[in-house]
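All protein chains but one are shown in place.
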Amino acid sequence: MTGLKELMQPHRIAMMLVFAALVIWCAVSLRWDWIPQYAPLALEGLWATIWILAVSTFLGFLLAVPLGLAQAVGPWYLSIPARTFCTIIRGTPLLLQIWLLYYGLGSLFPQFPWIRSSELWPYLRQAWPYAVLALTLSYAGYEGEVMRGAFSGVAKGQLEAAKSFGMPRFTMFRRIWLPQAVRNVLPTLGGETILQLKATPLVATITVVEIYAVSSRVRADTFIVYEPLLLLALVYMAIAGVIALVFRRLERG
Amino acid sequence: MKLRALLAAATAAAALSAGAAAAEQVKIGIAAEPYPPFASLDSAGNWVGWEVEVINAVCAAAELDCVITPVAWDGIIPSLTGQQIDAIMASMSITEERLKTIDFSDPYYNTPAVIVADKSMDIEATPESLAGKIVGIQASTIHQAYAQEYFKDTELKVYQTQDEANQDLFAGRIDATQADSIAMADFVNSDTGGCCEIKGAVADDPAILGRGVGAGVRKGDDALREALNKGIAAILADGTHEKITAKYFTTSIY
């Protein structure tokens, strides 16, 4: 570990002392008495944040592969819709997309009474399906653009070699093209996933109870402003750190 | 050249954020959301409604130079304590919980809390009747506090604005909502509110539901509180309050 030696420089030690003093000052002079009461809710919220992030990233990536492929090598009737989709998603604020999906679609329900008696209604009336859908589409839009570059970046010679072995097209895609493209995007994937994490609090505006919503609730109930927000920032930094570590592992492995 | 332009931009930004200490302007915070008939935007971008007129009347009577400043409702108390605004006149009830953080003027109107639900739903305004149902409430309101206290077996959905809760009631995503009776009377008479009706008032709990709506001011800002009290007393005495009320409602709401 060279890290430890680097940390032990005089100015860094001084900074750490200042930081420690700051933490102690925060712990002593700010109000934290609300934590025990809201801890269970916060854990629930944290869990919601994590699974929404995981599900939307996973589904978004699955969607990004065909989007990238269509843009990279697809015929025009596939590549144009794919490119339009990516442009629209990347060109408009996510908050607007979330509100359009949730309140826009919601405003249509009363016109169609049968929706409420359908089997999908228990899901349609909740907020999380819209949150997952919006975040999935958003991730797919951004990642589709990245995948386009990744697919174009795989060396032509390898594909030709596979072809000359008589490999079927799908096997070729599965064994050579996709793995190489994914390896190419792995370094950016970590960053994109952290960006996705930073997008999750937006779903609190459509009543999904995740960690940000819990901090808003604390603020609303107790009128304590800074403390929940500071803690929230720490939580997000911790999650971002974990994501960065996981992707570094994946890259090496 | 480039650097000079950048520096100019920086100083301009700095000047902007520092700003000049304004004269005696009083910023009255209202919620940045349509809350008819108390405060809503018309298509020209002006705030109109009963409360907006009352604010103007109170300020005129108290000889205050007021500007109406829309702020996000769930951050309205932090905005007051953080000095972005000087007073809150946004249908905020005077409650014990809020009095720990801010001061209030005398009340200028009063409204009971009611439960609104779809006409076809067999719902009463009691915790038993609402058990197992989904009830929408607005964040940071007396209704949220009340619902959390009394509706133990009810799923609560918390909205940033009452308008969103109404929208979801209309969409059928929630079974009922708890809110101020006057605002709800206006809602059930609107196009979208036609789906629903007022099912009744919830059992009163003055400790949570408060004692009327007052203007919130920072703790210790007694000068402004006194001035607002004077203004409120004046418009109640000279009939202005009544006159404004008559434009919007059929009964007195004081």
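By written order: A and B. Residues from 1 in each chain.
Keep this in mind: a residue touches a chain if its C-beta (ideal position, glycine included) is under 8 Å from a C-beta of that chain, and two chains touch if they have at least 3 such contacts.
Criterion: contacts and distances are computed from a predicted model.
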Notebook entry, point to check: The complex has one chain missing from view, so what does its UniProt entry call it, picking from "ABC transporter permease subunit", "Fe-S oxidoreductase", "Hydrogenase" or "CbbX protein"?
Noted result: "ABC transporter permease subunit"
Check: Which residue, A:23, A:155 or A:233, contacts the hidden chain when the whole complex is considered?
Finding: A:233
Margin query: Going by the contact rule already stated, which one of A:79, A:107, A:126 or A:180 would touch the omitted chain in the full complex?
Written below: A:107
Check: Which listed residue (A:61, A:85 or A:212) would be found touching the missing chain in the intact complex?
Finding: A:212
Note to self: Please identify which residue in A:36, A:75, A:91 or A:113 touches the non-displayed chain.
What the structure shows: A:91
Margin query: By the contact criterion defined above, which parts of chain B meet the unshown chain? Give residue numbers in ascending order.
Written below: 1-3, 6-7, 9-10, 13, 16-22, 25, 31-34, 40-41, 43-45, 70-73, 75, 78, 82-84, 160-161, 163-164, 167, 191-192
Item checked: Where the missing chain touches chain A, by residue -> 9, 11-12, 15, 87-88, 90-97, 99-100, 103-104, 106-108, 111, 194, 197-202, 205, 212, 225-226, 229-230, 232-233, 236-237, 240-241
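In the analysis below, only the chains that are shown with their structure count from here on.
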Notebook entry, point to check: Which residues, counting only chain B, touch chain A once they are in their complex?
Noted result: 74-75, 77-78, 81-82, 98, 100-101, 134, 136, 139-140, 144-145, 157-160, 164, 167-168, 170-174, 192, 195
Note to self: For a test of understanding, state which residues of chain A touch chain B in their complex under the given definition.
What the structure shows: 103, 106-107, 109-110, 116, 124-127, 205, 207, 209, 213, 216-217, 219-221, 223, 225
